[in-house]
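Written out below as structure tokens is the structure these notes cover.
Yeah, one chain of the complex is gone here, protein chain that is, but the others are all in their spots.
What follows is chain A.
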Amino acid sequence: MSRAQPTSGSGQYRRLIRLVLRRHWLMLGAWLGGLLLLVVITAPAYETTYPELSQRTFMVESLRANTATTLLYGPLPDPGRLGQLLVWETGTYVLVLGALMGILLAVALVRRPEDEGTLELIRSTGTAPWVPAAAALTVLIGQCLTLGGGAGLILWVQAQRIAELTESGAMAFGLLVSAVSLVFALIAVVCCQLAADARTARSWALIVLAAAFLARAVPDATATLDASHRAPVTVLHWISPLGWAQVVAPYTDDQMGPFLAFGAAAVVLLGAGLGLSARREYRSGLLARTRGSSARMRVRSPLAFALRRGVGSWVGWTVAVVGLAALFAGMSSGILELIEGSDATAQIVQQMLGEGSVTSMFFRMTAMFGGILRAIYAVGTVLRVRADEREGLLDVELTTGRRRWEPLVAALLTAAVGSLVMLLLAGGVTALVAQGQLGDEAALDETLGYLVLQWPAALCLAGLATVMVAGLPRLSWLMWALVTVSATLAWLGGLLDPPQWLMDLVVFEHVPDLSVGEPEFWPLGVLAGIGVAGLLVAVPLMRRRDLSRA
């Protein structure tokens, strides 16, 4: 009888890496492919639309004058070369999404296997605790470095062809993307050690991301710009990883020194994550409450239950949306300079857009941003039903004697009501703050209107999600792809200049300009109609199918 040698630690490590890749290749590939695609198309798109630097002057000036864009992207540095535009616009988007990728992946790789019980399975095969942790971290770190490396490589290749792009800028941007996504991933790893379960850890990491965004946006929007239209780099820019874009300033300064500090931050976070993980019990968090609770939950219908379960996430999203609305509105006085100013830029903008349209543009953009967040909330609320189905929770709910469609319709109603209340709150805050900032320039009905008019978009997506859950449950995750593409086009569409038919499909793009004579409302009617039709289609579909955990 031959006795098999026990697999060595490094052999186990390699096998587990293969296992992690096998389980998550789709998620890893989708993030990488999607974000790198954005990087690939940006510079050529800019080049086609504005081949000469001089042609960009007006656009650059108007973007600069819009405080909403400054809040979202930071100040656009002079003179607005392709690389600077790319880092400013697409770069911001890639950094935020890269951070999101890092967080979601970290939770999925580091903590979720523990909650699911698959880690226990691996540990019980005689694998040392460090091996699965090392495998997960290797894939996580590898993914972040690959994202940055890929972005840098793409831009380096494009620099060979496009004269305005530089090789050093490509390198700085690539490193920046790696550093930012990696640091957020490691922050999420630390959260995974502190929180009671994967979902809580994810929420905490997302709160850190939101705080990092604020820490960059507020000093940028309130700063006095210097002669070359740059906001001073503050301590907050160093603290917030999203502010590192201004510290490094790819294609402007290409500072490489700060990467030493960023690398050190990553090492400290990694050490903290490992140190904390050694101190906590399996399947619990260092900050998790273990005390029992005798709280009750008296609900009498699936709707009441859905509303009650959704309160936590609703509060989180509402804080984000209302906070953002307040932030934008608070910065709205910036556009007064455009309207009342007398310098050359102001005059051009006034001539081109007319006074009313400047405020209109500002508030529509603000509302669209809030609209995207609300749509994510609404779709997530509806897709929760599919998650419940997979976890067997829908079975439990239905076999108390409930109709097939009740939980699904309850989720859709929760999403509809939740997003409506959310936008009314955001609208109220926007109107109040804007009134204080702009006085009579802020037409209350308009500011409120732009927010309320984003509701049909959320309804439409929630309705589509309902149909997917009822009719094509296994493909319902595609809703996230739809939301991502819609949000990306809505956010970057202005400069990428996609064909009109494509923009017409973007649900966020149908809010009319209320400052013109006769705004078109029918597209909103269509959107709301799709939402309601989704409900009507979903109910019979849901009654006709098997419930399955597959």
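Convention: a residue touches a chain if its C-beta (ideal position, glycine included) is under 8 Å from a C-beta of that chain, and two chains touch if they have at least 3 such contacts; residues count from 1.
Throughout what follows, contacts and distances are computed from a predicted model.
Student: Could you check which of "YfiR family protein", "ABC-2 type transport system ATP-binding protein", "Colicin I receptor" or "RNA polymerase sigma factor" matches the UniProt name for the chain that's left out?
Tutor: For the chain missing from the view, the UniProt record says "ABC-2 type transport system ATP-binding protein".
Student: One chain is left out of this view; which of A:R18, A:R161 or A:R403 touches it in the full complex?
Tutor: Candidates A:R18, A:R161 or A:R403; residue touching the omitted chain: A:R403.
Student: Based on the whole complex, identify which of A:P113, A:P132 or A:P302 touches the chain you can't see.
Tutor: A:P302
Student: Residue by residue, what part of chain A touches the chain that was omitted?
Tutor: Against the missing chain, chain A presents residues 196-197, 199, 290, 292-302, 304-305, 309, 391-393, 395-404, 544-547.
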